[in-house]
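One protein chain is absent from this view; the other protein chains keep their places.
== chain A ==
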Amino acid sequence: MASALINVPARAKRGDVVEIRTLTSHIMETGFRRTAAGDLVPRDIITSFTCRYNGTEIFRADLFPAIAANPYLSFFTVARESGKFEFEWIGDNGFVSTASASITVE
C-alpha cells in the first residue's frame, strides 16, 4: 500500500501547541486530463483525510483534484496527554491508507 511520512514531535510539554505534518504517496489524478489520443483519464484522488488523537478526531480534510500529487498537510494540536495519533487517507477506487505516530507528553 501507499507509504506515508509522518512528522510529530516525540516529546512535548503538556499544553504545548505541536505541529503535525503528513505526506502520503498518491498520484492525485485530477480526472480532467486527456491522453494524446483524447481519452479522459479517470479521476483517482484522495478525498478525505482524518487525524485522531487517542481516538478523538482532531483534524479532518476534504480534498479535491486541486490538491497536488502526494498530498502534504500540516496542522496543529495542543499536546494534552501521551498517546497515539492515527491518520487515515480515503480515496477513489477503494483507496485506504493508515499510519500512526506516538507522542510523550510531560
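Brief remarks on what is shown
In this section, a contact is a pair of C-beta atoms (placed from the backbone, for glycine too) under 8 Å apart; a residue touches a chain by one contact, two chains touch by 3 or more; residues count from 1.
In this section, contacts and distances are computed from a predicted model.
Missing from the rendering is one chain, named in UniProt as "Sulfur oxidation protein SoxY" (options: "Ger(X)C family germination protein", "Sulfur oxidation protein SoxY", "Imidazole glycerol phosphate synthase subunit HisH" or "Chemotaxis protein CheW").
Interface with the hidden chain, as seen from chain A, comprises residues 17-18, 30, 32-36, 41, 53, 58-69, 71-78, 80.
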